[in-house]
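Just one protein chain is left out here, and the rest sit where they should.
For reference, chains read A and B in written order, and residue numbers begin at 1 within each chain.
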Amino acid sequence: MPLSVKDLKELYRIMLLIRRFEETAFEKALQGAYANYHGGMGQEANPAGVCHGLRRTDMTMITHRGLGVPIARGVSVKDIFAGLYAKEPSPTRGRIPVYHMAEPSLGVLGGTSMVGSVIPLAVGSALATRLAGRDDVTISFFGDGAVNRGDFHEGVNLACVRKLPIVFFCENNFYAKSTPLAATTAGGSIVARAKSYGIPGERIDGNDVVGVHETVQIAIARARTGEGPTLIECETYRWTPHSTAGDREFARTEEELAQWKAKCPVMRLEKRLLKERHMTEEEIRTVDEGIKQEVAEAVAFAEAAPYAPADAAYENIYA
Amino acid sequence: MTVMTYAEALNEAQRIAMNDDPNVFAIGQDIGSYGGYYGVTAGLLDTFGKARVMDTPISEIAITGASVGAALVGARPILEVGFVDFVGTCWDQIFNQAAKFSYMSGGRARVPMVIRMACGAGLAYGVHHSQSLEAWFTHIPGLKVVMPSTADDAKGLLLSAIDDDNPVIFLEHKFLYAEKGDVADGAQRIPIGRAAVARQGRDVTIIAWSRAVHWALAAAEELAGERIDCHVLDLRTLAPLDEAAVLRAVEKTGRVVVCHEACLTGGFGAEVIARVTEKVFDSLEAPPVRIAAPDIPVPSSRPLENEYLRPERRLADAVRNLVAVSHRTARQRK
Partner (left out) sequence: MEMLAKMHLLRAFDQKVGERCKRGEIPGLIHLGIGEEAVAVGVCRAIRPEDKITSTHRAHGHFLAKGGSPKALMAELYGKQAGCCRGKGGAMHLVDLKIGFLGANGVVGAGLPLAVGAALGARIKGENWVVACFFGDGANNEGSFHESLNLAAIWNLPVVFLCENNQYGISQSISTQQKVANVADRAAAYGMPSQITDGNDVLAVFETVAKAADRARQGKGPTLVECKTYRVSEHYEGDQGAYRDPDEVAAWLQNDPIQRLEALLLERAVLSPVELERLPRDAEAMVNDAVAFAASAPYPAPDKAERHVFAAGKRAAS
């Protein structure tokens, strides 16, 4: 289904919200407000494009990088900042780093720190969906670093053999922390691996939110009708280092970063909206102001909130 | 002697070992130009080149197994795993393969490898980046487990670990990487399997390892002002345990507190205390005490993480209590 103007505006709003969130989250981490943050600036088209139009009951399983997916699925930036600041009002009262978060009611099942280890979990989610006789879909997010993991291999194979309702969504930002793709991935191509499992694969421009959305929708439709998984490789780029915690910048050139910044996903959609006169400069500024306000309030809320008392450390060890 | 950080000491040990023996090589994620998560392998790539300082994909099964395989045919890998919490993904290759080759070959094969892993909490890194899992490794026959507490020990023990023809699990507390200390010059080895007395004392024995040694020494300082003279034993190696040193240290004072950062239940402190009660029970003036983290995953919010790290704060009181209990017992016995 082609995207309506309303859809395009919504995609823009979400990407801008994620962008402003990421900018602030990164800045605050550098200021020492909290221990660490793995920024997702530059990759906004992926969460926005994928999550647009998902059902509440579709599951998205995330990585350590960026909080675009929870935001796109409706988790408030207020909750997310409370989580980043590890304060009492956060859903876990500050117990966990935010990318581990789980909000099943919104279809978000949290990431883990072991790269790739979420993939089998996502496969399990798809398996359970099938067992329950529903046609909901699971989207498994992971990066280029995960594709050489055994978890990837076993998870994808299992999903294929059982034709599970899952979309394997790879955000290839060309670096696993400091190690470039060429040094890690034999054959040099992530999408090429789809064939060795017997599933279709697509490589797309991960900074084109419309393209991302449309490609994922096709994969989702396949999954819902029982045709099994698809592997999607999105080429994108992160503007920030791997994380903020004592992280040294790695050897990438200024030119490379500049080239990718020129492909900024938010700017690209903004240009289109303006060109096709779906929005005016004025409207865009208004939206941006509103978002900045929302983010600022969320930060203020988190900063002012108290920490949970020590006994909060003992909750939820067991269900 | 030169003052340097724990991380620098580890770097130097690797440098010396790699210089001396072309079979020694370093392998791990982001250890090359990036220098490792904590800078421990900084500069090694420039000195020894890509052939001996290997950056890898995120493939723990293959990297760990490849290290074992290389060791089997006579190379000597130093594998870096950035967080001990990730050991689950390497686990089969460590406990089923590396640990068992010597035994299952009837002594004909050996696996001379070192697996360096960073452990410990205190940086608000959360559940998957803060654990201390040394107890798991001590339970596997065939693995040696080393946990240095100072820069000097780190260097000397790493050199010994690389020399050792067995798989050595070398656990480095993240908090200690920046700790400075006097480090012996040259290539002096510190033997694996030998504990060290970190502080001589007469009244109470504190047995600790890794970061907890620093807690113990700080508590001892504080308690000295109250005329409680603590004897601090740094295990340095957990497996094989220097049991003789442990028993001597306990017999010396008759009072023992074992302190570690790892969770209480199933922690290595339990093993130490079991041996003490089995073997030198009669020398005890009071029941032995364990001070350790509560049995919880490590939370990330600072005050909650501090709750996990409460052994540091509770140690001095535990010693005071123990002294009081032992006096009561002594009076009762009279």
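Here is the rule we go by: a contact is a pair of C-beta atoms (placed from the backbone, for glycine too) under 8 Å apart; a residue touches a chain by one contact, two chains touch by 3 or more.
Note that this is a predicted model, so its numbers are computed, not measured.
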(message) Among B:G39, B:G82 or B:G142, exactly one should touch the missing chain; which is it?
(response) B:G142
(message) With the missing chain put back, one of B:S59, B:T150, B:T205 or B:S326 would touch it. Which one?
(response) B:S59
(request) Pick out which of A:L3, A:A102 or A:A192 touches the chain that's been left out of the picture. (result) A:A192
(request) Taking the full complex into account, find the residue in A:T60, A:S90, A:T112 or A:N148 that is in contact with the omitted chain. (result) A:N148
(request) Could you tell me which of A:Q43, A:T184, A:T215 or A:T236 touches the chain that is not displayed? (result) A:T184
(message) Counting contacts across the full complex, list the positions on chain B that touch the omitted chain.
(response) 22-23, 25, 51-52, 54, 56-57, 59-75, 92-93, 96-97, 100-112, 141-142, 144, 163-166
(request) Kindly note down the residues of chain A that lie in touch with the hidden chain. (result) 148-154, 157-158, 160-161, 183-188, 192-193, 195-199
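As a working rule, only the chains that are shown with their structure count from here on.
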(message) With touch defined as at the start, can you tell me which chain B residues reach chain A in the complex?
(response) 29-30, 32-35, 39, 55-62, 83, 85-86, 88-89, 123-129, 294-297, 299-304, 306-308
(message) Give the list of chain A residues in touch with chain B in this complex.
(response) 34-36, 86-87, 93-97, 100, 112-117, 145-146, 148-151, 176-179, 183-185, 245, 248, 250-251, 307-314, 317
